[in-house]
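Omission of a single protein chain aside, the complex is shown with its protein chains in their original locations.
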Amino acid sequence: MKIKPLGERIVIKVLESEEKTKSGIVLPDTAKEKPQMGEVLAVGSGKTLDNGQKVPMEVKVGDKILFAKYAGTEVKVDGEEYMVLKESDVLAILE
Amino acid sequence: MKIKPLGERIVIKVLESEEKTKSGIVLPDTAKEKPQMGEVLAVGSGKTLDNGQKVPMEVKVGDKILFAKYAGTEVKVDGEEYMVLKESDVLAILE
Amino acid sequence: MKIKPLGERIVIKVLESEEKTKSGIVLPDTAKEKPQMGEVLAVGSGKTLDNGQKVPMEVKVGDKILFAKYAGTEVKVDGEEYMVLKESDVLAILE
Amino acid sequence: MKIKPLGERIVIKVLESEEKTKSGIVLPDTAKEKPQMGEVLAVGSGKTLDNGQKVPMEVKVGDKILFAKYAGTEVKVDGEEYMVLKESDVLAILE
Amino acid sequence: MKIKPLGERIVIKVLESEEKTKSGIVLPDTAKEKPQMGEVLAVGSGKTLDNGQKVPMEVKVGDKILFAKYAGTEVKVDGEEYMVLKESDVLAILE
Amino acid sequence: MKIKPLGERIVIKVLESEEKTKSGIVLPDTAKEKPQMGEVLAVGSGKTLDNGQKVPMEVKVGDKILFAKYAGTEVKVDGEEYMVLKESDVLAILE
Partner (left out) sequence: MKIKPLGERIVIKVLESEEKTKSGIVLPDTAKEKPQMGEVLAVGSGKTLDNGQKVPMEVKVGDKILFAKYAGTEVKVDGEEYMVLKESDVLAILE
């Protein structure tokens, strides 16, 4: 089963501390309980501007991203937990 | 009797836990009391932008959707319970 | 005496429980005290967009509508009670 | 002395209960202390849209109007009390 | 020393009760402590719309105006008290 | 070291009471603790409108300005205190 996010939304898999250690990335202590890093699994078709134009998404599938704390909605599909968030809640891409 | 939603609204049938088990989808425990999955029964004509243009709906009748908690309005028509919500409250389509 | 609503507003007659029973429509128990169904008696000329364009109304006189709880303003004209609301508070048309 | 309202504003004379009885119009009991009907004495030049265009006023001098409770500002000029309100606070015109 | 208001702002001299009596204008009792009438001493260059266009000011120097209670900022220049307010806080011009 | 404000921001030197006395300008007593007058030291490139157009700044270096109380952010550079504020917080220019 596939999750296709709408508009400017993306679906991510939140990356746990173990994976962070592997990639050498650690989030500050105060954010330990609520990780801010994820891997993009699916992206929407983009935001629709007031002139009807679609804005292409900046993030793409496979990107490692930092996202704003408290952003997004957790969902569980086929026993797996994902998070749906808006691209505007993505702070940066890690390259 | 048919319900025709206005503008960017859609009418959905909320999918109960039993149906979720069949399709292999389970929502997180904290969301058990307020399901977030539904099947689209009717869609509006789309949102009107500030330039007068109509934005075509991304969701269509028959889509299985995830929607934001606390979104929408419950209505009962002919003894059946439905929910009317805005497309912007739809997080993702399940395919 | 006629009530001509302004802009994107409409005038409705709120439909009481008795009428609902006749048409086979019942609202959920929690909404019993504040019905959400009405019949459209008059519609305004439509909303004016930021580019000066008028958006034609989607609802028309005679439509049976579902409307958002707490929306609108009650008025009494010639001893009859009506409700003035914005089309954006109309959830759906019942056909 | 004349009062010339600015932009999308209008000046009205609030109609008291006696006048309402004459015209056969009565407001609901809960609104008795704060009448919602008035007669338009002067209208502004209209709202300016974001593209610089002026929107012509829908209400005109002499119109009997219903207006939203708590809307507008009371003023007293030459010993007479008037109310200045925005056209967007006018619910409907009574014809 | 001259005060040149910016954008859609105006500078007014608040008119005291004595002046009001002369012109035959009295404000309601509840507004006695905070007068709502003034004379325009200077006007800005006008509001800039989102398309870059300047909206010409409707009020001009010398106009007697009614303005919204609690609007504006009091300033004292060369020992004289003035008030700076936005044209959108001007309710009406008295002619 | 120079401070170059961004967008519609300006950098001012707040003028103290002594300087005010020299120029004959006094602010009302209630504003004594938080002066509202300043001299413009630097201006940004102007606000960017929604159509991409830059709005030229109305204030220029050297202008004496009145600004809204509680507006702006105090900064100290090279031991000197300055204030960064938006042009929209400037009430008027003193000429």
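Just so it is clear, A, B, C, D, E and F label the chains in written order, and each chain counts residues from 1 on its own.
Methods note: a residue touches a chain if its C-beta (ideal position, glycine included) is under 8 Å from a C-beta of that chain, and two chains touch if they have at least 3 such contacts.
Keep in mind that this is a model prediction, so the values were computed, not measured.
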Kindly note down the residues of subunit F that lie in touch with the hidden chain.
1-7, 9, 11, 42, 45, 48, 50-52, 73-79, 81, 84
Where the unshown chain meets subunit A, residue by residue
23-28, 36, 49-51, 53, 55, 58-59, 66, 68-69, 87-88, 90-95
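We take it that only the chains that are shown with their structure count from here on.
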Neighbouring chains common to subunit A and subunit C, by label:
B
Interface numbering overlap (same over half, different under half) for subunit C and subunit D
different
Between subunit B and subunit C, what distance separates the C-alpha centroids? Give it in angstrom.
23
Report, in whole Å, the distance between the mean C-alpha point of subunit B and the mean C-alpha point of subunit F.
51
In subunit D, residues with contacts to at least two other chains:
50-51
When you draw the chains as points and link the ones that touch, which shape shows up: line, ring, star, complete, or other?
line
Every chain pair meeting the touch definition is listed as A-B, B-C, C-D, D-E, E-F
